[in-house]
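Every protein chain but one is kept in place in this view of the complex.
Order as written gives the chain letters A and B; numbering starts at 1 within each chain.
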Amino acid sequence: MQFWINVVVLASTYALLAAGYVLIYRASRVLNLAHGELMMLAAYLAFSIATVLPKQSLAVIPLTLLLAALIGVGIYYLFIRPMAGRPLFSAVLVTVAMGIVIQGLVVLVWTPRVQYLAVLLDIVNQSHQLAPGGAISTLDIASIVVALALFAALAAFFRYTRIGLLMRAAAENPLLLAQRGIDFHRLYAIAWGLAIGTAAVAGVLYTTTNRLEGTVALIGLKAFPVALVGGLGSLAGALPAALLVALAEVTAIQYVDPLLSNVAPFVVLLAALLLRPWGLFGTPEELERV
Amino acid sequence: MAMDRHKKIGQKAHASSQAWPGLRRQGILQWLALALLLAFPFIVNPFLLDLANLIALASIGALALNILIGWAGLISLGHAALLGAGAFTVGIMIEEFGAPIWITVPAAAGMGAAIGFVVGLPSVRLKGLYLAVSTLALHFIVVFLGGEYQTHHNLSTGIVIPDPALGPFVLSDRRAWFYVLVLAAAAATVFSVNLLRTRTGRAWLALRDRDIAASAIGVNLTAYKLAAFVVSAAMTSFAGALTAYYQHFVAVEAFSFFLTIQYVAMVLVGGPGSIAGAIVGAAFVIALPQGVNLAISSLSVPPQLKIYTFAVNYALFGLLMGGFLLFEPGGLVRLAVRLWGRLEALLPTATAVELRRPGRAQGPLQLKDDAMAAFTTASSTTDCLLDVAGLTVSYSGLALAVDHLSIRVPAGSIVALLGANGAGKTTTLRAISGFLPTETARITSGTIRFDGQLLDGLAPDRIARSGAVLVPERDKIFATLTVEQNLSIVPTSAPSGNRRAALREAIATYFPILQERQRQLAGYLSGGERQQLAMASALLRDPRLLLVDELSLGLAPALVQELMRLLEVLRRELALTILLVEQNAAAALNIADYAYILSTGRLVKQGPAKELLADAAVQELYLGVSASRRSYRQTAVEQRQ
Partner (left out) sequence: MRRFLLVGLVILSLMLSAVGCQTTPAPQTGAPTKPAQGEPYRIGVTAALTGPFADTYAPVYEAINVYFQQLNEQGGINGHPVQILVEDDAADATKATSNATKLVQQEKVALLTAATLSATYGSIMNISRSAGTPVLIASVCPTQAYPPADPLVFCPASFGALYDGTAAIRFIKETAKEPVKLALVGIESPIVRTNFDHVTKIASESGIQVVTRQLMPPTATDFTPFATQVQQAGANWVFAWSPWSSQIGPFDALQKLGWKGDYLLWAHQPADEELSRRKVDALYAIAGNALFAEELPVHKQIRAAAQKYKTSYPVEYMAEGWVTAQVLEQTLRNAGWPGGAKAMQAALAKLSVDTQGLRGGPLVFTADNHFRTKAWYKFYRWNSQQNKIVTARDWVGIDVVPSK
């Protein structure tokens, strides 16, 4: 029982992060390898805001999300847009460079010390017994609920709003959209904003549950196989992929070898790449575009 | 793009070396450099010697990665894993069998080649980012296996490697190491230089520049991709093996993902594709932290802040890497060439070397036909809604796709731009609608005026908003949206409600099928329906000039005729001007007022549509025969290019 709870909780974190990868990839065909670092940066921003506004999580969290979204928009205009027309991988490497800069800056600004967001936000992470041999904490429930809510919201956004439709159109064929007289860069920037916003949600939840320190960025790198296994262009694929990867990881830890925990997502990824390289829900054409 | 940049660099450097007065000065310099190199270990302190050795080691790894990234255009994120594989091969062979260096190092290279082969296998199926990602997976797997070996053999602090012995000679002194490593790095350099001269090397460059093009000229993609992986991996593991001996230990912590990034940065910062670049990049990345330490310690910062040196280093490394990617993708070598060029311009002996622009330096074609005044140069530009003058477009700075083309489209007319496949029609249309900057092509000369305004350099969406709207050749609708959604995302820019209503009514009248299919995904529409949806979407923008690219493509002749007629009706009803780009000349000439015929990028004939239609020679020479006989496969390859 606890096993499955652990899988679902871990999957919810992965799904939140994978959503960011997918949003960004759909928008700008870029794999954002700084996603984990941006998630960490958002968490540190939350930490700083929380030091100014202690115990007011209702103010801290929206402020953090807003700030993170603005950072996302800024990144698109400053670093990604100038890379248009250049080899795709160059843009990916720009995100890698960005991640390295963030790692350095975080240490410079916030020191390498471990911080606890939960204390600052005055959140008590209580344990709830779901069944004999199966407990879950308040924040873990929050993580699952938020992940599901976010995916529902994104699905609605892409189906019913004009901007959502435009973003789908831009994902499919940006030049055609430009032909219709729409500045797709603005749409891409919005997508980046949304993506970094979701990263901030994941970051705040994850670091409140666990700890805030420089190594949490690693979880971003581990979530990236999730996005690929699900299909880089497919939001719907991210949910089952997150469950699959989390299942593989938790199984590896509990039944095979704990040291496999970092490797497990990538083993799943390799298997997926060999069997179904376009992902669970992607289409083979996706491969041609990369 | 990068290849011809590299070529230019080579040419320029070559030319400038000839500009030097004789070779003697260079000869002296070379001897001096050699003497400096030989004396180096004896004139610097041990720490610097260590640094130089590390740079020599790193340059082997960087040269190896350059083969993949710089030449074959294959991205690998498994570089640290391959270095680790080499180092662990040495470590394990020493730990288990006490193997000597002349067995371990070749074995490590062999191990690298084997891993390279396995990692290269997915490249048969995967491209670009997906391939990079599969090599990233390799990284985590190798690190895991190394860690497993260390833990299960209780090698807490890594595997200790004794000084290597070759017969009676034991390599322990760092000075001796310097010569060995410099020699190894030199060998790697010579190997790289020669590799590029082989058929394989040239095939890699072709592969990097364009997969499909390479396969079209008969390069066996799979074999060459695999070869690139195997050669690069073997070299990398060789470097890893030497590193193990040099460092005296192998520990899995040393092979972090950041190490991979450092090597990628070496290639990028030095200059991708350049051998000198890989070496300079290696030196730069290895020496950078020391430079930062030096700067920090000379700034007399309080010792408490020492804690942050590493973070400063880290951030600075990221900034530099990003900076080169954004601002100088050619790397340090390109930067040096540029600075060198500036410097050379100041030297009295230097002669400026101008690369000759490819292409013919002749003026625009003299047109004799002046049958219709509005279409000829005689009339003033304001009469023409679209005026293209002397347009030249080149691909990758070399091949000319369009050569000094001048066409005019008066308001209210239908003008056809005809020609066989590859004649440059679509390129012209893309130049007009502002799509070129997003591709490898660019406008090298000429002007495009729309309603008297210059369009050059405007983004596609700006051009569309100014009233010149394109109905593209393919991918003309959003397949994942419904018909209704396709129409709803078009911003209606019509000035008055009346006009907007008129547009909607026209669409409802002339494209009734769209009404019926409005809930359907556009991806499921038939070819004709797609064309109608695309035209309707374009009309919603209230265009003054409608640019229609290959309306007939893939449609039945009867349907083509019907759509052509529809265009004529729309022109009348909505007061449109239409530029029609067509392979199907007969259908286009039926509704056009005037037509231009292109062949290999140049204007070969123009005239009133009726005259051209009647001209049998025109049909035979430029329109019919050659185009229709092209096989589908050939066409597909060209269109992808």
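Basically, a contact is a pair of C-beta atoms (placed from the backbone, for glycine too) under 8 Å apart; a residue touches a chain by one contact, two chains touch by 3 or more.
Note that the structure is a prediction, hence the values are computed from the model and not measured.
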Could you tell me which of A:I219, A:L232 or A:V268 touches the chain that is not displayed?
A:I219
Missing-chain contacts mapped onto chain A:
2-3, 6, 9-10, 13, 107, 111-114, 116, 119, 125, 127-129, 133, 135, 137, 140, 209-211, 213-216, 218-219, 249-250, 253-254, 258-259, 261-262
List the residues of chain B that touch the chain left out of this view.
10, 13, 17, 26, 29-30, 33, 36-37, 40, 44-48, 50-52, 54-55, 147, 150-151, 154-158, 160, 189, 193, 247-249, 251, 253-254, 256, 274-276, 279-280, 283-284, 287, 290-291, 293-294, 297-298, 300-304, 306-311, 333, 336
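We adopt the following convention: only the chains that are shown with their structure count from here on.
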Interfacial residue positions of chain A with respect to chain B in the complex
31, 79, 82-90, 92-94, 96-105, 107-108, 111-112, 162, 165-166, 168-169, 172-173, 175-184, 221, 224-225, 228, 257, 259-260, 262-263, 266-267, 269-270, 273-274, 277, 287-288, 290
Footprint of chain A on chain B - complex, ascending
73, 75, 122, 125-130, 132-134, 136-137, 139-141, 143-144, 147-148, 151, 257-258, 261, 264-265, 268, 307-308, 310-319, 321-322, 325-326, 329, 433-435, 437-439, 459-461, 464-465, 469-470, 472, 475-481, 485-486, 488-491, 493, 537-538, 541
